[in-house]
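Just one protein chain is left out here, and the rest sit where they should.
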Amino acid sequence: MGSPCELLLETKDAALARRVARFAAHEARRIDGKFSRYRHDSLIHAINSSHGRPITVDDETARLIDYGEALWKLSERRFDLTSGLLRQAWNFDEGPVAAHPETIPALLDHIGWQRVTWEPPTLTLPEGMEIDLGGIGKEYAVDRVADWVITETDEPVLVNFGGDLRCTGRPPANGAWHVGIESIELAGEAAGRIKLGAGALATSGDAKRHIEIDGVRHGHIFDARTGWPVRGAPRSITVAAPTCSQAGSYSTLAMLQGEGAEAFLQSEGVRYWLLR
Amino acid sequence: MQLKKPIGASLAAATCGLLGALPAAPAAAQEVGDWDIDSSLLLYGEDNDRVKDVSLDIAIHRALDEDRSFNLNFTVDSLTGATPNGAAPTNEPQTFTGASSGKSYTVPAGEVPLDPSFLDTRIAGSANWQQGFGEASRWNVGLTFSDEYDYSHIGANARLEHDFNLKNTTVYLGVAYGQDEINPVGGAPVPLTPLPGPSDTPGGEGEGEGEDDGGGGGPSQSKDVTDLLVGVTQILSRRSLLELSFSYGRSSGYLNDPYKILSVVDPVTGLPAYTDQFPGALGIRSFLYLYENRPDSRSKQSAFAEWRYAFDRDSMAVNFRYMTDDWGVRSETAEARYRWNINDRSYLEPNLRYYTQTAADFYHTVLFIDRPVPQFASADYRLADLDAYTVGFKYGHLTDRGEFSVRLEYYKQEGTPSPGSAVGELANHELILPMQAVIAQFGYRFKF
Partner (left out) sequence: MTPFRIALFTLFTALTGAAATGCTAVQPWERDLHARADMTPDAQDAAIDDHIYFSKEASSGGRGFAGGGCGCN
C-alpha cells in the first residue's frame, strides 16, 4: 500500500478486535501483493510481461479492470490504467525539477486504453504497454475490509489505509470520527478536522510533492492524453462519499479537471474540501 | 475543458459492479467548528430585597492547531439591591447616608440595617494564550481586567503544565498578579472614625454625588494581589482520577470595605452609643458608628482535592478545600455532584455544597463604648463565623447546533455573631441576617 494502515474500533470485545485486525491486515497484504508492480510473483507483473499475449484474469481483477475502464470513460480519457509509464518522464525522487519531457511523445505511443483489448475475462496488452491498478487499489482494499466488517459487527469501526478511509457500524461514542485532513487550510502545520459520522473519505494530491516547470507549480497527477501534469490542479482534494472507491474516484477526477475542479465537484453535489 | 454531465449515477453503477453492493446511507461528514463559544445568562437574587444580579458571560475558545489555542472571556453584570452595612439593629429607627448615592436612608426599629442604594455595573474580561512545547508540556499566559465605577482591576497570569507517566500524571504551576484601584464614592473614609450624622454635611464628601458618576472626593486607593498555585492531576484507574492542589495568595494595600461601618453600643444596655461619647467627634449628636478597618495585608493558603469517578454511563465528583489565612479565618468547603447522563443528548446533574468558616480575628459584630477601639475591626458579615449550603441541579440538552443548559441553585447562609455581642437590647434581635439566594443560569454552547 505504501502507507501506514490502521483500524480503529470501539469495543469491549477483544476477540472481535483481533479478528477484525487480522482480516484487515491479511486483506491489505493480499491486495498489495496481487497488484504490486514490483513483485515478480504478482498478477500485474505477469500481465505487464505478457508481450502482447492474451491473459485470462480472475473475477476480482476483472472487476477492477472494469472499474478502471469506467473511470477512463467518465474522465474523458484523462484517467488511464495504462498511464503508469509516465513515471519514466517525471521522476519526483530526483527533486522537484527532474523531468524528461522530451521522452513523452515516445511514451504516449504506449499509453491509451483504446489500444487495449479487454473482453472480460481476457486482457490483451500490446507489447511495451503496462497497466497499473495503484490509482484504485487502495480505496478498493478499504471497501473490501469495510464490507467484511459490516458482516461481522455493528460496533463503530474506522478503516484507514494511509488517509483513504471509511467507517462502518454505529457512530462512535462521541458522535463521529474526528479525522485530520490537509485539505483544510489552518494556521500552523496541523490539519483541519472533519467529523465523519458515516461513509468514506479519500484525498487526492499531495501538498508536499510538486514539480516546477518554468516557474509554474504542477501537481503529480497526470493527464493521460497529454502526458503532462494537470495544469492548475489544486494541491489537495478530499471528498466524502458512501464508499472509499467513489470518494477516491471523485477526488481523482476532480484533480484531473485542474482549474475546473471546484465546478466539477459542485455539479456532482458531493461534500468536498479543496486546497489550492 | 469540463465534464458536462454529472457522473454520479454512472460512478455509482460502476462502483456497485466493483464491490457487489453499495451502502444505502449517504456519507455524513462536516468540518469541526474551530470556535467554541459558551454563553450564559445568570440571574441571582437574595431574599429581603437584598442583592440582585444579572450577568452575561461569553467565553470564546479557539484552537489554532493541536498545540496552540486562545481563550477570550467577557462578562457584564449589573448589581442592585440592599446589603448589610455592618451596623446592628436596635429598638429605634436608624438613619445613614447611602454609600452609592449619598442620599440618606432610614432603617425601621428592630431591623438589621441594609443599605438599599447598592447599584453597580461591572465589566470584566480576560484573554489567555496557550502553547505546547516539548513532547508533553504547555504554557499559558493571560491578562485580566475588570471595571466598575468605584473599582478597577488589571492583572496577568501564567501557568506551566507537564504530562508524564503516559500522560497519567500532569503537574502544573501557576502564578497571577493583579493590581486593583479603589475609588470609593466620597473618597476613602478615615478608618475607625465616626460616620457623619444624617444632617451633617459629610466632611470631605460632596452631597448628591449620585450613582455611576465615578468615585471622587479623595485620592484613590490601591491594592495588589499575588497568587501562586501548584498542583497535580493523577489518573488512578480507568474510571477515576484525583486532583490535588495547593495555593498561596497575598494581598496588600487598601483591603477595607469603604462603605462598611460598625455600631458602637453600651456594654450593658446594648443600646447605641452617641457621637459625643467619642473623643474628637464633631457635629450634631447622633448614634455612633465607626468606619471599619482591616489590616493592610492578608496572606492565605489553601489545599484542594477533587476526586472524579466515571461509571459506565454516569459520573460523579467530590471535592474538598481547606483554607486558612492570617486574618484568623479558616474555612472548609465540600462539594459533590453527580452527573446522570439520561441519554446521548441530555443529562441532569444535581449538586451539593457545604461551606463553613470561622470569623476573622478582628470581626466584631458590635464595638463597646467602654473599651478602647481595636486596631482592626469589621462587622462585615462575610468575615463572621458562618455556615452555608447550596443545593441545586443542572440540566443540559444537546441539539445539532449546540448544547442548552439550565442551572438552578438554592444558597442558604447563616452567620453567628461574635461571642458576647448579644448584650441588653441586642439579645432581642437577630444580629446577622441569614441570607437565602436563588441562582438561575441559562447557558448555550456551540461550535462555530
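General observations
When the chains are written out, they are named A and B in that same order, and each has its own residue count from 1.
The rule is short, and it goes like this: a contact is a pair of C-beta atoms (placed from the backbone, for glycine too) under 8 Å apart; a residue touches a chain by one contact, two chains touch by 3 or more.
This structure is a prediction, so every number in the text was calculated from the model and none was measured.
When the full complex is taken into account, the listed residue touching the unshown chain is B:Leu383, out of B:Ala88, B:Leu114, B:Leu383 or B:Ala422. From the options B:Gly174, B:Pro295 or B:Pro350, the residue with contact to the unseen chain in the full assembly is B:Gly174.
Across B:Leu244, B:Val391, B:Leu408 or B:Val423, the single residue that touches the chain missing here is B:Leu244. In the full complex, subunit B touches the omitted chain through residues 38, 40, 42, 44, 55, 57, 59, 73, 120, 122, 124, 126, 144-146, 148, 150-151, 153, 155, 157, 165-169, 172, 174-176, 178, 180, 182, 225, 227, 229, 231-232, 234-239, 241-242, 244-249, 300-306, 308, 310, 315, 317, 319, 321-325, 327, 329, 331, 333, 339, 341, 347, 349, 355, 357, 360, 382-383, 386, 388, 394, 407, 411, 413, 435, 437, 439, 441, 443.
The criterion applied here is as follows: only the chains that are shown with their structure count from here on.
Put simply, subunit A touches subunit B in their complex at residues 63-64, 66-67, 70-71, 74-76, 140, 143-144, 147, 175-176, 178, 184, 186-190, 192-201, 240-243, 245-247, 249-250, 253, 257, 260, 263-264, 267-271, 273. Residue ranges on subunit B touching subunit A, taken from their complex, read 1-3, 6-8, 10-12, 14-15, 17-23, 25-32, 34, 64-68, 344.
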